[in-house]
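Here the complex is missing a single protein chain, while all its other protein chains stay put.
Chain lettering (A, B and C) follows the sequence in which the chains are written, and residue indices restart at 1 in each chain.
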C-alpha cells in the first residue's frame, strides 16, 4: 500500500490533492460529480469582510491553453459565510480552508478573526495576490513590506494554520516567501494568477470588463513550477503548488519541484472529476515507481 | 491602398512586422522560405562581446502552447559578427537590428560601440532581459537602477536608434520602461521570455540542462499584451510588442494595445513563412476595416 | 437533478444550411429527466485552441433511444470541430445544466427563435403541448436557403417562418410576423439579443410574461467559476445555474 498522507506542519491531509480557491465554489457544486471526502482538502471561494458584487460581465476570456478571469472576488461576505454556508458544508470529511481576501489590512484581520472561531475550518489561505480587485489585493503580495505587514496583523488574531497565497507577478518571489515565513506563516501556496489581457481585434475592445485579468491553466504551468522550485530552495515552511495542473503527471511535477501538496484550479471546469482522478493517478505513479510515501517525492527532482 | 509604414522615431519600417532575436538566426536560415525584404526589419541573434558556447544540451522543452529554451546566447562574438556575418547579410533590403547582450556593462558598451560603426545597421536592441545567462543578462532588466545604468553607458557610445528589450519577470514593467526612457532609449521592445521550468516526472529530472529557461509562444501572449498596454500608458517612446504572436490577428491585438511594431519569434519555427503571412494579414484586416494607415491602429483599443 | 459527466456516442449527424448541423448523441446509461431550456457542456477534443468546454442547448431528448439532439452553428474552432465528428466518435458531456423554461397549462404560448436560438424551442414546444398548451412557433432565418427543418415543430403546433429576404414565409424579422397580432398568454424566446429584446418589448406592451434564454461566456457551466454573470435586479447572478432562462422582469432590460 502506498501512503499518500502529507503534513503541512500541524495540518494533516489524507492526500496532497486540494482544490484552488475560486474554482471549486463551496464544494457543493461538485457533489454530483465526486465524493469530496476523497480529497486532501478544499479551498472555498475568496471571502471578504463585506459582500462584494464582483466585476461586471464579461469576466472571462479563453486564451491559448488557459483562461483569463476577472471575477473580482464576488462573495456574500464573511458573516454570510459563517452563518449560512459553513453550516451547510462543515460535514465534509476533508480539510476545509477559507481563502481570505481583502483590500485593507483591517478587512483581512477581521475576516480571519471570524473564521478563527469556526471549529471545522483548520486553516485559512491568505490571498495577498488577487489581481482582480482595484485597491489592495495583489498590491499586498507584490512588496515584501506590505506582504509582511498583512501577515503580521493576521497572525495576531488567527491561531490555526495560516497559509499565505503568493502572487507570481513579482520580480523575486523568494523574497516575498521569506518575508511571510518570517512573520509566522505556516505554509505558502503559489501561484495565484498571472496578470494578463485579451483583446478582440474585430471590435477593438478588451475581452474583460476590467481590461486586465488573471491568467490560469496549463499555459502558466512552467512559470508556476519554476516559482515552486525557487521558493522550495528559499524557505523552510511547506509549499502548496498550483498553476495549470491538469493531470497526475503535472501534480507529480509540482511535488518533485518541492510542493508538499497541490491545488487544482481551472482543470475543475473542464473535468469536474479531475481532482479524484489525480489522487488515483498519483497512487498509480507511486506503485509504478515503488514510492512508499508520497512525502519521499517532495523536492526529489534531480538537478545534478 | 493601405499604408503599412511605421516610424520608431527616426527608424522607418516599411511595415510593422519584425522578427524576434534568437528565433530568426541571421535571416539567412529563412532565405529559402521567404523574401526577407518584405519585412519591416529583422533582429539578428543575441550578440555578445566574446564568443559564447551557450548552455549544454538539452536546451528546449515543449510546454502547453509554448516552449522553454535555454540556448544561453550561443554566438561567435561581436567581432566575428562584424567581420564575417555582417558582410554576408548587409544587402538585405530591410532594417537589420543587432540584439546586444552581455553580462557586465563594459561588454554591452564595447559591443554597441563596434556595431555603431556598421553602416547598414540602423539600430540595436539592448537585451537586458535574457533569463539564460548565469551572471548579468536578466538581472539588468529587473531593477530600475541597473537597467538605467546599462542604458546610460551604452547611450554614450551608441549614436543610432537604441531599442531596449524589457524583461517580463518584474513586478512593475512600467517602472523599468520609464527608467530606460529617461536614459535616452529611443524605443522599448517587450516581452522577452518568462522564466519557467519543466520536469520529466518519469526520470525526475529537469528537461533543461539549466533547470530553468525562457518561456515563449502563445501561452505568454496574454501577459505580453498586458505589459504592452501598461507600458503604452506609461512612456512616450514607441513600443515594439512581442510574445506569442502566431498570426495577423495576434499582431493587430498588440498594435491595438499600443505597439508601433511587432516581432515574431517562436512562430517562425512552426511556420517559416509566418512573417510575410502576417504582413499580408495586417493588410487584409486594414482593407476590411477601412483603416488607411496602420499607425491609426496603434493603441486604438477602446477601453471605455 | 443530479448533474453527470458522461461519454456519449455520435449516432447521427445532419448538415443543414448556413453552417448549422444537428447531431444525435447517445448516452451509455439511461438519461435523467431533462427539462426544456437546459443545456449541456461538451468537451471538444483534438482542437489546439479550444481549451474550455462549449455550452450547447438541448435541442431534443429521445428517452426511448437514449438520445440527446444538439443543434449547432459552426462559428469558431470548437463548433467546427464538433461538425467534423464522425459517427461512432465519442463526445464527453456535462449535463443537464441550468434551469428551465416554465411550463404553463392550457394557455396560448408563443415561441420565437432566431439563428441557433431555435435550438431549445423544439423540446420546449413538446413540453408545452404535453401540458395542454396551444403552441405557435416563429423561426426567423435569413433566406429560404438557410431554412431549418420545420416538420418536427408541426407535431406540437403551428409553425411560421420569416426570412430577411422574403424568399419563404413572411419577409422581415420574426418579431414582425403577422401572427403577433393574435393574443397570446406567454412568450418564450431564444436567439440574438436584439431579437430577444424586441420580443421582450412586445411582451411588455401586451402585458404577458416573457422568458428569454441568455447566452454568455462560460468557463464551467455549473456554478463553480462565477464567470457567467448576468446583471439582474438582484445583482450579478450566474447564467449557468440561475439561467440560462430568465423572466424579463428579472433583467435590467
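Note that in this section a contact is a pair of C-beta atoms (placed from the backbone, for glycine too) under 8 Å apart; a residue touches a chain by one contact, two chains touch by 3 or more.
Keep in mind that what you see is a predicted model, and the values were worked out from it rather than measured.
Undergrad: Would you indicate which residue among B:62, B:83, B:175 or B:202 is in contact with the undisplayed chain?
TA: Of the candidates B:62, B:83, B:175 or B:202, B:62 is in touch with the missing chain.
Undergrad: Going by the touch rule given at the top, which residues of subunit B touch the chain that is not shown?
TA: That gives, for subunit B, the contact residues 22-25, 29-30, 32-33, 45, 53-54, 56-67, 69, 71, 74, 217, 266, 268-273.
Undergrad: Applying the definition given at the start, please give the residues of subunit C touching the unseen chain.
TA: Against the left-out chain, subunit C lists 45-48, 50-51, 81.
In this section, only the chains that are shown with their structure count from here on.
Undergrad: Using only Cα atoms to place each chain's centre, name the chain farthest from subunit C.
TA: Chain B.
Undergrad: Could you say which chain's mean Cα position falls nearest to the mean Cα position of the entire protein shown?
TA: A
Undergrad: In whole angstrom, what separates the CA-based centres of subunit A and subunit C?
TA: Comparing mean C-alpha positions, subunit C is 36 Å from subunit A.
Undergrad: How many angstrom lie between the centres of subunit B and subunit C, each centre taken as the mean Cα position?
TA: Computed from C-alpha means, the inter-chain centre distance equals 47 Å.
Undergrad: CA centre of subunit A versus CA centre of subunit B: separation in Å?
TA: Averaging C-alpha atoms per chain gives centres 34 Å apart.
Undergrad: For subunit A, write out the residues touching at least two other chains, lowest number first.
TA: Within subunit A, the residues that touch at least two other chains are 63-66, 217.
Undergrad: Mark out which residues of subunit C touch at least two other chains, giving numbers and ranges.
TA: Subunit C, residues with two or more chain partners: not present.
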